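Here the complex is missing a single protein chain, while all its other protein chains stay put.
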Amino acid sequence: MNELTPPAKRTAKDFATDQEVRWCPGCGDYAILRAVLNTLADIEAEPENTVFVSGIGCAARFPYYVETYGFHTIHGRAPAFATGIKLANPELDVWVVGGDGDMLSIGGNHLMHVIRRNVDVQVLLFNNEIYGLTKGQASPTSRAGTRSPSTPLGSVDNPVSACVFVLGAGARFVARGIDAQQKDLPAILKRAHAHKGASFVEILQNCIVYNDGVFADITEKSVVADRQVVCRHGEPLVFGKDGDKGLKLDPATLTLGVVEVGADGPEAAGVLVHDETNHVLASMLAAMDDEDLPVAVGVIYCAPALSYGEGVAQMKAEARKRARDADLKSIMHEGHTWTVAD
Amino acid sequence: MNELTPPAKRTAKDFATDQEVRWCPGCGDYAILRAVLNTLADIEAEPENTVFVSGIGCAARFPYYVETYGFHTIHGRAPAFATGIKLANPELDVWVVGGDGDMLSIGGNHLMHVIRRNVDVQVLLFNNEIYGLTKGQASPTSRAGTRSPSTPLGSVDNPVSACVFVLGAGARFVARGIDAQQKDLPAILKRAHAHKGASFVEILQNCIVYNDGVFADITEKSVVADRQVVCRHGEPLVFGKDGDKGLKLDPATLTLGVVEVGADGPEAAGVLVHDETNHVLASMLAAMDDEDLPVAVGVIYCAPALSYGEGVAQMKAEARKRARDADLKSIMHEGHTWTVAD
Amino acid sequence: MNAPADASSRDELEAAVVRFAGDSGDGMQLTGGQFTEATAVAGNDLATFPDFPAEIRAPVGTTFGVSSFQINFGARRIMTSGDDFDVLVAMNPAALKVEMSRLRKGGLMIVDSGTFTERNLAKAGYDTSPLEDGTVDPYRVISFDISAMTMEAVKEFELSKKDALRCKNMWALGFVYWLFGRSRKTTQEWLTGKFANRPDIANANIAAMNAGHAMGETAELPEGVHGFHIAPAEIAAGLYRTVTGTEALAWGLVKGAELAALEILFASYPITPASPLLHSLAKMQHLGVTTFQAEDEIAAACAAIGGSYAGSLGITSSSGPGIALKGEAIGLALSAELPMIIVNSQRGGPSTGLPTKTEQSDLYQAVYGRNADAPLVVLSTRSASDCFEVGIEAVRLATKYMTPVMLLTDGYIANAAEPWRLPDLDAYEPFPVTFHTDPEGFHPFQRDAETLARVWAKPGTPELMHRIGGIERSYDTGHISYDADNHHRMTKIRAAKIDGIAKDIPAQTVELGNETGKLCVVGWGSTYGPINRAVDNLIRRGKDVSHVHLSYIWPLPENLGDLLAGYDTILIPEMNNGQLITLLKAEYLIDAQGLNKISGQPFRISEIEDAILGILEG
Partner (left out) sequence: MNAPADASSRDELEAAVVRFAGDSGDGMQLTGGQFTEATAVAGNDLATFPDFPAEIRAPVGTTFGVSSFQINFGARRIMTSGDDFDVLVAMNPAALKVEMSRLRKGGLMIVDSGTFTERNLAKAGYDTSPLEDGTVDPYRVISFDISAMTMEAVKEFELSKKDALRCKNMWALGFVYWLFGRSRKTTQEWLTGKFANRPDIANANIAAMNAGHAMGETAELPEGVHGFHIAPAEIAAGLYRTVTGTEALAWGLVKGAELAALEILFASYPITPASPLLHSLAKMQHLGVTTFQAEDEIAAACAAIGGSYAGSLGITSSSGPGIALKGEAIGLALSAELPMIIVNSQRGGPSTGLPTKTEQSDLYQAVYGRNADAPLVVLSTRSASDCFEVGIEAVRLATKYMTPVMLLTDGYIANAAEPWRLPDLDAYEPFPVTFHTDPEGFHPFQRDAETLARVWAKPGTPELMHRIGGIERSYDTGHISYDADNHHRMTKIRAAKIDGIAKDIPAQTVELGNETGKLCVVGWGSTYGPINRAVDNLIRRGKDVSHVHLSYIWPLPENLGDLLAGYDTILIPEMNNGQLITLLKAEYLIDAQGLNKISGQPFRISEIEDAILGILEG
């Protein structure tokens, strides 16, 4: 039937399943789900050719709520499953979803490798800086000193920055978004989807039960303008209400600082223009996390390169070319054979 | 006896075991072993308080050849064993040894976490860009297109850079050395040992059997001067025979380039001065790997921070302070108890 | 202890099962915990069963968001958390929907009618209100608008509506306290302490509890309901507390390490239902414990082994899927012959399975679940308080024999609470570890002739520098050895060392019944309670049935084979598809029968009774 009369353009609702959503009331995951459903409608995703793959965690429950194919796998390994899925069927549009524990604690290695191989999937890391599903232990992104059931006196580990980490692993697309920012998030997801190769998106997500308000200092309405800088390729890195501030590079110390943007505008103030293809700049932007500097959101880095799928396809074409039409039989008969007569 | 009359200063030979070394003749590991034994003698290491921990691989055979304590564990997990050893006995001086497959393929996650936690160990990664022990398959550091038994038509993966990766993971000490360069390597190892917290040293190592000469383009006597730049804190990043070349930063593009050093010296030529505490510079130096730029060796980054051991010690002191002298009994008797009389 | 004053006017019961059920947000676990305290203090024996959903906090009012707490208490010895309930407290329609079927006919149903709104009914999947459409006719229903009454009771404290309604559970608790003539004292104290810096909240909760209690005095109750009295049980004299398996195990491990004169390195990675052990030990870091939350289960196992290598006692802990990941590392520990304890809090499987439900299906994995010939010690716990003793024994065997010990507990034991007579901590015989220090003829695989344990020489010891690892080691020198006969010899030694432990553990005893006879019910782990009660009941009814319960899964007690041979039939109930039965069949060639329940729920006593009768009478 589908074949005959293509359905009218799908809405976000069409991408929702009939399953009851089982996150805590008020969980940031609801907002992210909304943003993803809107994105799927917007990009006119084909449900039957789309797969959501996840590990384990609250975030990883995601696939149950999206009316596409979905595989809720095991803790930390979603990128490996996704790689297998893409190798088996490169036509599928694969999204990988997981939390900060799933992807950076037990799954850090698989994340690194799916990134360095540049497998053509979208990786969405829901970072709530805590283990939600297991009731609130500190995670690799929890700030030092985080008190949790497993760290009653505060965690001693230094947190890892998701975006800085994947940049170090060779990511070609890195973006950061925020659960509640429904205007920006779908746009970011759309860019991630458009990028060929591994697209990494860190989504700051509020765990209302175990880590409520960790991002308040940058997401509260009142501070958004001053604490977030939106990265837009080719545009000056300004922020603050009506862009009164900007990021400036001190070439001597290779550090970023904040300058007032005067009447003559950003350029005059020497504000950096965002170049999403520049790895060094991206690393500096991704790393900004102290009070003096705003947090970078939007597309921090995008420098496409040959995707793993393309590389494999080329390699297999080469294999076929060389083999000409050597079938199994001819291979088995290669080398020395001899006949025993009766 | 030891207690009474401390032995005369130990020589490198004193740190060698009686075990026959089982690497292939001509393997770069022999040179690294020599450098380590010299370093141990030089720093007057205490054999009984020193532990070499390794995973599995040719490189990981290392502990058998060092007359200290040694634990040849399982593939990829050495950093986790080392963390446990340090937690159990912070007094021990722990060295972690492994290959590129051991530490970046199966063990990438443990490497990332030992680094981000800043556990006070020296991590030596012998990078021969191949799986030696399993007979020559491509590794995560093998250059794209590497032909190997598992990639007969050339590998399609993009390699990961060990130094860039650990910088992304939050390393506080990153250095690079070369197996055969016996003057420089011990100096680097000495710095690594002196650094409190996780010290990461990538050692380019020639696998004469499965990857002979991968580093020839930068290690051949004839090209060393032009293809290697030695990072020395506070000194200009010059290279080439009698330092006729230098690295210069283009602040506009945030890229490094090579300049001729004229008669007026490096400063006049605008050559960068190495600042080993600058993370951005370190990342740029670590990333240099194409023909136009030399490969950075020496101490690329060193910016000490609180080590994991120190953090844990503080936390436990705090725990003792709070608990006062609550012993097991008092804990078991906490909360509601009641007496049943006979 | 003396029973409440109004005891006389109440119905005397020998025991009762009460189930508190409500929304995840209603604080039922807490309510149950409080009732447990008060009941224990009142001198009853008891057993509890917290039963909560996999979701952290499922949407309000949904059936899968129902969180329940069950307690069985009485004047006699209580072996299980009970089968059918005598009293069900249902704080909303979903709770009623989920739990009603197990309330015995004629049982007491206490409901908050205030929550039976259109919306909540719909959420629970009711078209009409079960309170009106006859659904609840088989029961004696006590229906109050608890929500409203709570709001009323706490209004003086001017809390937000949200906070005010949060006191609902205390109202219900107060009523149930009245129902069983319990003192409110423990809860009052607890509330005051917990909300020390929010006295308004504390007082509001206390007011709600008192209101609920007062309602009992005054309300019109259904025909024949005028409160119950349950006399104190015959309980051995001593100082008591309630304890969960998690607490008891944490304390047992710490005590064990103290007896071994070792520090503990506890390395773990969170997973349900194992995490609470990590949480408990994390609070005891002033007692020679270091806890380490590793990046994954493999790292946790490796860090623990590293800890043992360096001279601490390395302990790791997880549940089924996480234990599976540790298999390779455990193989190193047993081949390098280092002490190690692996705690497995079993849960429903395979794979993610039923994370919050209990099961005992990891016996195969514990005994056989590693590559190659890789024997180790497997112990199991039968109840919350038993965890303390098993914890100590695990430390003793791991350190004395330089071997990994797998300690099997399960989600039920980990979370369930029971009264526990606090042991005299000074009465335990120490078993201090002596580290090897003598360089004379030293090599790392020197063995004790009797235990076959190798020496434990830790880094930091002068003149004992050595290298060990996972490659086969020479029996004579400890160096790497690829020698064929040596590998055969070492494999046999590793097996013999573990087998030999059978000589060092207590002979298997019979819990109940005769030493020989018609039928022996053999169990292990948390099936102890229901099996014991079922066998006890039937022995009272004159049946020839015995109960044998294993604590040592591997090696098995030396006398077990002969003991089992003395019965005509062996019945093995397990909360899995039949695993211990495989082990015993292979060991003793006995034609045992299995009774298997794989529903994530403990056995009901009746289920085991029926199976026994089926055999004896069938």
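We call the chains A, B and C, going by the order they appear; numbering starts again at 1 in every chain.
The definition used in the following text is that a contact is a pair of C-beta atoms (placed from the backbone, for glycine too) under 8 Å apart; a residue touches a chain by one contact, two chains touch by 3 or more.
Remember, predicted model here, so these are calculated numbers, not experimental data.
Undergrad: Where does the absent chain make contact, in terms of the chains shown?
TA: The chain that is not shown is in contact with A, B, C.
Undergrad: So one chain is hidden, and I want to know which residue out of C:Arg10, C:Arg77, C:Arg104 or C:His487 touches that hidden chain in the complete assembly.
TA: Of these options, the touching residue for the absent chain is C:His487.
Undergrad: Among A:Thr11, A:Asn89 or A:Gln182, which residue is in touch with the absent chain?
TA: A:Asn89
Undergrad: Pick out which of B:Ala138, B:Val164, B:Val201 or B:Leu247 touches the chain that's been left out of the picture.
TA: Once the missing chain is taken into account, the touching residue is B:Ala138.
Undergrad: Determine which one of C:Leu249, C:Leu332 or C:Leu556 touches the chain that has been left out.
TA: Reading the full complex, the residue touching the unseen chain is C:Leu332.
Undergrad: For the chain that's not shown, point to the residue among C:Ile471, C:Ala502, C:Ile539 or C:Leu613 touching it.
TA: Per the contact definition at the top, the residue touching the missing chain is C:Ile471.
Undergrad: Determine and list the subunit B residues touching the chain excluded from the picture.
TA: 20-25, 56, 58, 72, 74-76, 105-106, 108, 131-135, 137-138, 140, 149-153, 209-210
Undergrad: May I ask you to list the residues on subunit A that touch the chain which is not drawn?
TA: Residues of subunit A in contact with the hidden chain: 2-3, 17, 19, 47-51, 53, 56, 63-64, 67-74, 77, 80-85, 87-89, 91-92, 109-110, 112-113, 312, 315-316, 319-320, 322-323, 326-329, 331-333, 335-342.
Undergrad: Please output the residues of subunit C touching the missing chain, sorted low to high.
TA: 53-54, 64, 298, 319-325, 327-328, 331-332, 334-336, 348-357, 359, 361-362, 364-365, 367-374, 469-472, 482, 484-485, 487-488, 491-492, 494-495, 576-577, 579, 582-583, 585-587, 589-591, 597-601
Just so we're on the same page, only the chains that are shown with their structure count from here on.
Undergrad: So the centre of each chain is just the mean of its C-alpha atoms; given that, what is the distance between subunit B and subunit C in Å?
TA: Spacing between the chain centres: roughly 45 Å.
Undergrad: Can you compute the centre-to-centre distance for subunit A and subunit C, using the mean CA position of each chain? Integer Å is fine.
TA: 40
Undergrad: Hey, what residues on subunit C touch two or more of the other chains?
TA: 285, 295-296 - these are the residues of subunit C that touch more than one other chain.
Undergrad: Which positions in subunit B are in touch with at least two other chains?
TA: Answer for subunit B, listing residues that touch two or more other chains: 109, 112-113, 312, 315, 319, 322.
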